[in-house]
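Every protein chain of the complex appears in place save one, which is left out.
This part shows chain A:
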Amino acid sequence: MSAWVRSAAWSTGLAAMLAVVVVVSAAIGPVRIPPAEVVKAVLNALVVPVGIETGSPSAGSLSVSGVSLAYRSPFAFPVEGVHQQIVVGVRLPRILLAALVGFALAAAGTVMQGFFRNPMADPSIIGVSSGAAVGAVAFIVFPVALSTTVAFPLVGAVDVGLSYGAGVSLFAFVGALIAAFGVYAIATQHGRTPVATLLLAGVAVQTFLGAVISYLQLQAGESLRRIVAWLMGHLSGASWSEVAVTAAVVPPLFILLLVYTRDLNVMLLGEEEAQGLGIEVERTKRILLGASALITAAGVAFAGVIGFVGLIVPHMLRLVVGPDHRVLLPTAALAGSSFLVAADTVARSGTAELPVGIVTAAVGAPFFIYLLMSREVHEL
């Protein structure tokens, strides 16, 4: 059976599992909603574009400069209005953000473990998480002007100011990319980036940024609590706009990574071998690193540093589906989604909400230890 067929079969199964986890998660909360009701509410919220209108926007259309995209809702199941609002307005954005972040972190973790041929590699290994943390913490401690009006020609004055949450996310995203690029630049000499140097540069930069974070925490004063919450990872207060931004960034990068899975397989033989088999090694490394850094940055920008998803989910799936990245990458990403949605459901369903990072570590580590003890893992 071809690897892609196997990949599609596994992915279909895991996507179905993710759908179930999402529905169950949306049913759980202070207000219990029957799963059937959840499904109906979600279907009611679906819209399909039906055509393009010009002229004044009517109800049920999205309008940009007088051209409207008409859409309609194909389903109209009878759902209690409060339930519809809770599922679609409150729970679903948070669940979908969890799914996207889990997807991104597990995908990046899979690629990093293969890239570094190292079982301890995870998405933060090239400094992405530390960089994001520095950016976010810096913004929390020294929030810059939150509202700026810029005059654009044609459009006129537009408020490009950041909401507080968007500011944290933007700074986290930019911090992540700067850190990743710094690590890459440190490790690159004469156009070559040895993986071992990259790994060590990542460790060094993470240590340095850790010091910066500690110093900022000392200076934080009253915002320390927010810093701690961000550093532990959180999905509370997720909005549809955050979901939309993440959904716009993560899937294209995932597809780019998927395109390079065969190269990643060959790179496991060693870089010289990969080159001998026709892979442009340095270019492939740059693409894999860049896409992984971006997808991780997109994940941590809104959710903070959520550990363990990118480390253990790829391991678990490797035990199940084997090391072929054509199968491993999509399955690990989907499993990461399910894992983080489930973990976040646990995090928010207690009496006091926990940071989801605590749950992923507390649930993930024992399960990982169980896997290690029940199956002898000699190799990756």
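Here are a few things to note about the model shown:
By definition in this document, a residue touches a chain if its C-beta (ideal position, glycine included) is under 8 Å from a C-beta of that chain, and two chains touch if they have at least 3 such contacts; residues count from 1.
Everything that follows uses one rule, which is that contacts and distances are computed from a predicted model.
Note on the omitted subunit: UniProt lists it as "Cobalamin import ATP-binding protein BtuD", one of the names in "Cobalamin import ATP-binding protein BtuD", "Probable glycine dehydrogenase (decarboxylating) subunit 2", "Yip1 domain-containing protein" or "S-layer protein".
Only one of the listed residues, A:74, A:276 or A:366, touches the absent chain: A:276.
Seen across the whole complex, the unshown chain contacts chain A at 2-4, 114, 117, 259, 262, 265-266, 268-273, 275-281, 318, 322-324, 378-380.
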